[in-house]
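Every protein chain of the complex appears in place save one, which is left out.
Letters A and B name the chains as they come in the text, with residue numbers starting at 1 for each one.
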Amino acid sequence: MFSGYSMSELGAIFAMQGFAGLILFSVFVLMALGLAIIFGQMGVINMAHGEFMILGAYVTYMVSHVFQTWLPGLFGLYFFVAMILAFIAAGLLGMAVEWAMIRHLYKRPLDTLLATWGLSLILQQIYRSVFGAREVGVTIPDWMMGSLPLTDLIEIPINGIFVMVLTVAISAAVYVMMFRSRWGQQVRAINQNRVMAGAVGIDTERTDRLTFGIGCGVAGVAGAAFTMIGSTGPTSGQLYIVDTFLVVVFGGAASLLGTIASAFTISQAQSIMEFFLSGSMAKVLTLLAVVGILMLRPQGLFALKLRK
Amino acid sequence: MKKQRLFELDEALGFALLAAVIFVLFPAILDDFRLNLFGKYLTYAFVAVGLVLCWGAGGILSLGQGVFFGLGGYCMAMFLKLEASTPENTAIQSTPGIPDFMDWNQITALPIWWQPFHSLGFTILAILAVPAIFAFILGTAMFRRRVGGVYFAIITQAVAAIMTILVIGQQGYTGGVNGITDLRTLLGWDIRPDSAKVTLYFVNGILLFACLFVAQAVRKSKAGRILIAMRTAEDRVRFSGYDVASFKVFVFCLGAAFASIGGAMFTLQVGFMSPTLVGIVPSIEMVIFCAVGGRMSLLGAVYGALLVNWAKTTFSESFPELWLLGLGGLFIAVVMAFPNGLAGLYQDFVRPHLGFLHRERARAPAADQSPAE
Partner (left out) sequence: MSDNKKTPANPLKSGPNRRAVLAGGAALTASLFTPKFLRAQDFPTAAVNTTGLAVTDDTVTIGILHSITGTMAISETGSVQAEKLAIEQINAQGGILGRKIEFIQEDGASDWPTFAEKARKLLVNDKVASVMGCWTSASRKAVLPVFEQNNGMLYYPTFYEGLEQSPNVIYTGQEATQQIIAGLDWVNRTKGAKSFYLLGSDYIWPRTSNKIARKHIENFMEGCEVVGEEYYPLGHTQFNSVINKIRLKKPDVIYAIVVGGSNVAFYKQLKAAGIDMTKEAPLLLTISVTEDEIRGIGGENIEGAYACMKYFQSLKNENNRAFVAAFKEMWGDDMVIGDVTQAAYLGPWLWKAAVEKAGSFDVDKVREASPGIELPTAPEGYVKIHENHHLWSKTRVGRAQADGQYEVVYETEDLVEPNPFPEGYQ
């Protein structure tokens, strides 16, 4: 399997594949964080997660147009504005959805699955009517599309670094909010015991809405970031949904650390196998391994110990 | 405990009414083209009936029923494809006598695991056994470890994703994205003309009723009542000494076999099998058929499958660009406003008026399914 490569090439293979794996890891974490908050902390299965991501991508597309038309001088920086707006747009939509739909369904988690699936169909059709059935091309500022050559063989894509930095930043922000803020405390309290949390004076409705909104907002930021590496079309969101759920479930639903660990495991496994096998087989084997492990250890990698 | 009768009076009337709708009403009012379409819808009803058992009675929501539907469909398609691939029909290929897609993929001999599908007997056995065995393995692994609810749903969904990638990726053996197409005869009987489709429609109806009777029997048996008890309070059933996992595995296997029969009939009715019926989207749609009909009601599931598909066809004919909105709205409406679906509406609004006179109600559920005319 390694024959035909020289030592220096082998070194380069591992360096580059390691880096490719890290990018994939960041992508998975970005995809999964929003869902981990919603699914892990609230028990809601949001099948429209991919569509929230694409909302972020469309926001980026619109912001890029605004900058191109009105502020061409600042075009290199529009991406940051786009990410903030994507967070706000997806977050607000998320809160609206929570208010109109999800809050009536907390006792029926399987039903949230069906309802949000319906929502995803509606969102897809809205995107199609508003932005057209074709994919839109989001122009990325030049400085983000280049690469840094390390050696002849190894080049590091800047957008990969950008996605990684973003992932670290968002993970850190979510960590701080979850474990250092009052809101995070309340969310965790509700997750452990909703009735008691209410009894001690936590406004569970407001916390739920905020949690759902933040989860969707993070999805929106992920979508904005993915315009750098993927397509933006009405049905693009569907490409991510299975991977996302697997990452979250594999990690152990209630644990954010688990989500990150599982994203790391899956991405490294997939990226290494992709190098030695064909792309399709690598994907099948990764999924099979994940499902296999889940059958043996259904609670996922990191299970939160709590009394049900 | 008193032994339950298989049918209460109103259940028997419900079955009779459905039989009248399927065997008399539709053939009388629909032309061959529409009847063929309803034949296709009926094949989905098999899955929905299976889901009522798993989900409604057992509380197990599987988002991978498309896998079983697909397994049945592919088994049947393999048999039909072998029959269609005679050396005379495939004379222009570099290797005559094997399915055309294999030839396109430079396969020169029929793979060993295709060989048994020369026999119809084996094919029928496979249609029933393969999905059941697969469900058994999957179910045993999960239910023994008490995986349930949401986790089970997501894992089955991943299984559906794997299956799709596998079928598409191994196109030399499965036909890939195209599926297995250009099926012609079943033991020499041409399945393509309209007359054959009408016959298949009735075969479909009869098989569906067979499945409904089996499902009804299961529900009325001790196992069925334990399932319902489990859905409400699984731990208590377990503490009472019952082996909860075995019951779940049993009902999951049964649902898989039903789905598989539906898939096999789909192949016959439509004339080909394709991976678009295996993946996540069709699997979720099948759950929706069941939810619209009412997840607790066997007959509701059939009406649900017919109604949703009929609406999908009609809607997409008249407003092709908007039907997704309608379908999405339907999902949400069913979950939010009518969690028990058509059967729930019947229970709440129609039945109270008919309680005193059972014979009268025979006409009433027709209102539920009247759009399907």
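Everything below uses one rule, namely that contacts are C-beta pairs under 8 Å (C-beta built on N, C-alpha and C of every residue); 3 or more make two chains touch, one makes a residue touch a chain.
Bear in mind the structure is a predicted one, so any value in this text is a computation, not a measurement.
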Touch criterion as defined above, residue of B:Q65, B:T90, B:T156 or B:S274 at the omitted chain: B:S274
Contact partner of the left-out chain, one of B:V177, B:A217 or B:A337: B:V177
Contacting the left-out chain in the complete assembly, out of B:L110, B:I168, B:A264 or B:L330: B:I168
Interface residues of subunit B (partner: the chain not displayed): 31-33, 36-37, 40, 92, 94, 100-101, 103-106, 165, 168-169, 171, 176-179, 181-183, 192-193, 270-272, 274, 276-277, 313, 316-317, 320-321, 323-324
Absent chain, residues of subunit A that touch it: 5, 9, 12-13, 16-17, 19-20, 23-24, 27, 125, 128-140, 145-147, 149, 153, 155, 157-160, 228-236, 238-240, 270-271, 274-275, 278-280, 282-283
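In this text, only the chains that are shown with their structure count from here on.
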Whole-Å gap between the CA centroids of subunit A and subunit B: 33
Subunit A partner contacts - residues on subunit B that touch it in the complex: 61, 63, 138, 141-142, 145-147, 149-151, 153-155, 157-159, 161-162, 165-166, 168-169, 280, 284, 287-288, 291, 321-322, 324-325, 327-332, 334-336, 339
In the complex with subunit B, residue positions of subunit A that touch it: 43, 45, 47, 101, 104-105, 108-111, 113-115, 117-122, 124-126, 128-129, 241-242, 245-246, 249, 253, 280-281, 283-284, 287-288, 290-291, 294-296, 298
